[in-house]
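Shown here: the complex without one of its protein chains, the others still in place.
Presenting chain A:
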Amino acid sequence: MNLLLNITSLIGRLWLWFFDRFIMYPLMKIVAPKLGVRFMNLGYWPSSKPEDAKLREFMNDIGDLQEYEPHRAHIYLYEKAMSMHPKYPDFKNQEILEVSCGQGYSLEWIERWHGPAKCLIGCDKVVTRNVNNIVYGDATNLPFADESFDFVLNVEAAHLYSDYRKFLEECARVLRLGGVFCYADVRYPRDVSLINEAANAAGFETRHIEYCTEEVVVGLNHVARKYDDLLEKAPLFVKLFKKSLRATYCAPGTEANERLRSQQKIYVAAMWVKL
């Protein structure tokens, strides 16, 4: 019986691996703008820990997020990633690249609240909006010249890449000396040291590594409620993938959610500087 359960679980995880890489993004490309989905990350909710102090202070100063209020948990995740940057929250005149920028709403957010920063470029394999200078590009073959950027940002995307070592080498290549790479992602615990070693091998010095799974679990509770509501209003062809979509955003009651709660999978935030 245990063997059967294990095999079923394995098949389910293989399906989700396939779904995340080959079905979800083409599906979301069609559906996300119609449903008002601006971000596709698990979200974050800052706690009272000292590492969240700067982010809490910055967000308190902003107060009401206006049209971004429904997306607060997603914004918090971006702020968490950026808060590791030595110049946070002031990215004035920085030349910034976000790899896997989605629809570009994070770039709009940065321009509005962390600038003035006019040199914002996004890169993604799936592009749904012509805003903020997004280019179709591959994270492991970035279409940018050497030493072009001051700051590279990558939030909850690298776990989908085919070659994280190549990705890190590309980030190092496009950054100027002293440039900063801020990264946040969901990973297996054993991956973290491998990624850090690969970053060091690519020419980065590690400045900050932090596990923030608990705060992401709180964040995704907010996110899941919103996504579950949207799913109920979605077209039938989207609802056909309801179970898989709920697993992708780690909704409560899914195995994916349990893996995060039990820390079989963890959420890591890291910052490296190019030397």
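Everything that follows uses one rule, which is that a residue touches a chain if its C-beta (ideal position, glycine included) is under 8 Å from a C-beta of that chain, and two chains touch if they have at least 3 such contacts; residues count from 1.
As a convention for this text, contacts and distances are computed from a predicted model.
Peer 1: Name the chain not shown, per its UniProt record: "Multifunctional methyltransferase subunit TRM112-like protein", "Immediate early response 2b", "Major facilitator superfamily (MFS) profile domain-containing protein" or "Origin of replication complex subunit 3 isoform X1"?
Peer 2: Answer from the record: the omitted chain is "Multifunctional methyltransferase subunit TRM112-like protein".
Peer 1: I'm checking contacts with the chain that's been left out. Which of A:Gly36, A:Pro70, A:Pro86 or A:Pro143 qualifies?
Peer 2: Result: among the candidates, A:Pro143 touches the missing chain.
Peer 1: Among A:Met59, A:Val127 or A:Val152, which residue is in contact with the omitted chain in the full complex?
Peer 2: A:Val127
Peer 1: Could you pull out which residues of chain A are in touch with the chain that's been left out?
Peer 2: Within chain A, the residues touching the omitted chain are 93, 95, 116, 118-119, 121, 123, 125, 127, 130, 133-138, 141-146, 148-149.
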